[in-house]
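The excerpt is restricted to a subset of chains, each kept in its original location.
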């Protein structure tokens, strides 16, 4: 490991994920922010001190890790450039999540070993993070009824859609509304979830994913209808999920009650709870919640950085 | 029919559904408000003129129709008392929705004929109204795959929970949160939906119903995963639903796009749209939306009153 404190750069630091990373780094005991880029903010003061620079002026080779937080379509290219400069590079967009990119998919609770030696990490999407962590124990255990699709009905706060101005994200449009979007398995996170399910071990189920836009700032709740070959009690579900994630610091399996947005916002965790359903065909209700900007973006990126840099995985993340 | 304008009484007029009815009646061409009860507001001015009275002082026999809008557990008894007084009585609570009550279940688009001669009407619940209207065409047509449960994933604004003070409904609790409740088919609307499905004709499917609490004031969106025996295109779905509800003034079948809360709030309609899902097992995504206080409560109650009183069904409801 390099000399402490390590140095980090954040590309796209005025977006929601970038802002969150800047705040997390301000409290990190072993990493400090060396630069933060913003094209619109270049030259302006950065909250917490210093000034934004243009990404073109960012000294990639002077840091130990670069986080690229630009919108999908722009972010990956900068992450690749940072990786070429020889530093650990973590991309928060969708750009490098296809294995063809050569990046390691950074979902630590499922594939931690690959992350330890990675130099280029594709940080998972917010919806896939919660879906994969919620479903992996059942898929691995082979208890899913593969003749029925898993239903992942999801709802996200608006910061999940980024900070670029769009009419449909104006307060006047979102407040007092609720709508489905990207329906019919057309959301770009669908192949990411499919790929993840195919890799967790066991036979991957088919699934239907329907996201909705919530009039809240942050948080994702996924209400999952999991078809099972046989009935499973809530207690047995708790045991199965708990044993899968024993010792995981950022996974919370609820013994009673279900997670809510409120229960996870502000913390780098996924929270998973269960309910039995009184219906003929064995089906378990699984509810998973994350803060889309923490475990769904900046928090998980920092978790990945901690692992790949040889630091304690929880450093700066026990909020 | 009695001499116009007819006269109406509203029991529980300071709750959300009661307030809505008072407003609707203020614009109704053939019915006017004769009394409105509120225990907490008795003697205080009623918006639009007049004063609230105590329900104990309400002159049931001086009106043509009584709407009982008290909380479930209190409302039905008053509705029965009004019916005994010989006037048309419409109960907006869950109290009389069991057929054993002797009340007619007032969902006009499915069972209009029974409503015409009714003297005691149980106004449907908000969730069942949208679920039954969304599902009836498919159940009647016999295209539902009965080996898989229908999933009704629903979200409602907080006025659906009434206006009685409760900690979990405080702004400080609901804002920036989203949560499932009544999970595992435990919500009191589950038997109401089940009974309705068994009556629409055709074989009733099993279903799973999961409501969520939205941080909005009004509106219900139901995202329904409908298992089919064979694939159905969106166009074919549009044809089937449209033909079922041909000439229905308060049902809107969307040719493209899906309903949202915004698209129905303030109007006495149910709006239904469809999306095809790219998944192995034939499944149609059906999204239905209503304003929980209009088509889900006060609007539908007035629609029932119009029918039972021999008025035009749309009077006072084309908002």
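Going by the order they are written in, the chains are A and B; count residues from 1 in each one.
Just so it is clear, a residue touches a chain if its C-beta (ideal position, glycine included) is under 8 Å from a C-beta of that chain, and two chains touch if they have at least 3 such contacts.
Here the structure is a predicted model, which is why all the values come from computation and not from measurement.
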Oligomeric state of the whole complex, in copies, if 2 are shown: 4
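Quick note on the criterion: only the chains that are shown with their structure count from here on.
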Chain A on chain B, rotation in degrees - Cα superposition, rounded to nearest 5: 180
CA centroid of chain A to CA centroid of chain B, Å: 39
Touching residues (chain side chain B, partner chain A) in the complex: 147-149, 151, 153, 155, 173, 175-180, 183-186, 206-208, 210, 212, 214-219, 221, 223, 225, 227, 258, 260-262, 265, 275-281, 283, 285, 287
